[in-house]
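One structure below.
Showing chain A:
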Amino acid sequence: MSVVETKVPAGFVPVYTRPKSLSDKRFTYCPGCHHGIITRLVAEAIDELGIQERTVGVAPVGCAVFLYEFFRCDFAQAAHGRACAVATGIKRANPDLIVFTYQGDGDLAAIGTAETIHAANRGENITVIFVNNQIYGMTGGEMAPTTLPGMRTVTTPEGRDVRTTGYPLRISEMLAQLDGPTYITRQAVFDVRHVQMARKAILKAFRNQLEGKGFSLVEVVAACPTNLRIPPAEGNRWVKEQALKYFPLGDLKVRD
Partner candidate 1 sequence: MEIGVIFAGFGGQGILLAGKVLAQAAMERGFEVTWLPSYGPEMRGGTANCTVVIADEPVGSPIVDRPQILVAMNGPSLERFGPRVAPGGMIILNSSLVKEPSVQGNARLLPIPLNDIAQELGEVRAANMVALGAVVKVLGLFPLEAAAEALAKELGARGREKLLEVNRQALWRGFALA
Partner candidate 2 sequence: MKVLLRGNEAMAEAAIRAGCRCYFCYPITPQGELVEYMARHLPRHGGVFLQAESEVAAINMVYGAAAAGVRTMTSSSSPGISLKMEGISYLAGARLPAVIVNVMRAGPGLGNIAPAQGDYFQATKGGGHGDYRLIVLAPSTVQEAAELVMLAFDLSDRYRVPAMILADGMLGQMMEPVELPEPIPPGRIPPKPWALTGAKDRAPNVVSSFDLDPYRFREILRALWAVYREIERNEVRWEEYATEDAELVLVAYGTMGRICRTVVRRARKEGLRVGLFRPISLWPFPYAPLRRLAERVPVLLTVELSAGQMWEDVRLAVEGRAKTPFYGELGGVVPTPEEILSEVKKHVRG
């Protein structure tokens, strides 16, 4: 698959181009999924900092499993949940590399909780992009640790019952309690203003690593219209009106 070439009409100046650190591969995300925006924001940050040639990504298991095909960077594919441990190994082996993970909520906040918390607690000098869409997308829409109370998934057909399945896990608030991490923030991309804010946050998370400041995590509250069984265009409203009730936006920890 390659990108359709767009002819620039005479008199127009292209201001929106494909980031250099993205490959020609077209994203495989569903319509309305926020992964596409977030993946692009990561690429923009890598471009802006000029670090493509020294960046190593760690791909998760989940909807971003093909991440290594989208980037023109070296990549490791991690086992489900283990991205922060793999990133630790890469960064410790070669501290000159810029290492980032990109993980969903199942990967980072369920099976990988321990790896995430301990990498944060050690203050590993890595960047973590955490896409919280409150559901297991790739496997077919099962309950995630972040699934909202009452929310229907294929494994909570009557809606998430907090008495038997617990509450949405606010992993960023948990991490912000630790002494280890440098930067923990929660962002969203449901409108232009928030995309710009998320962009700045991701840039800061990479810059922190460049400056040797330690562990940075950007949580992005996202929508999965496919598994929410809503039209693609409704995803933005879902985040704004439902998800943010449990996952308020803002910086949770900033150490400069």
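Keep in mind how these were chosen: all candidates are chains of the complex that A comes from, given by their letters.
Just so we're on the same page, a residue touches a chain if its C-beta (ideal position, glycine included) is under 8 Å from a C-beta of that chain, and two chains touch if they have at least 3 such contacts; residues count from 1.
Keep in mind the model is a prediction, meaning the values are calculated, not measured.
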Q) Which single candidate from 1 or 2 touches chain A in this complex? A) 2
Q. Can you list the residues on chain A that touch candidate 2 in the complex?
A. 52-56, 58-59, 65, 68, 71-79, 82, 85-94, 96-97, 114-115, 117-118
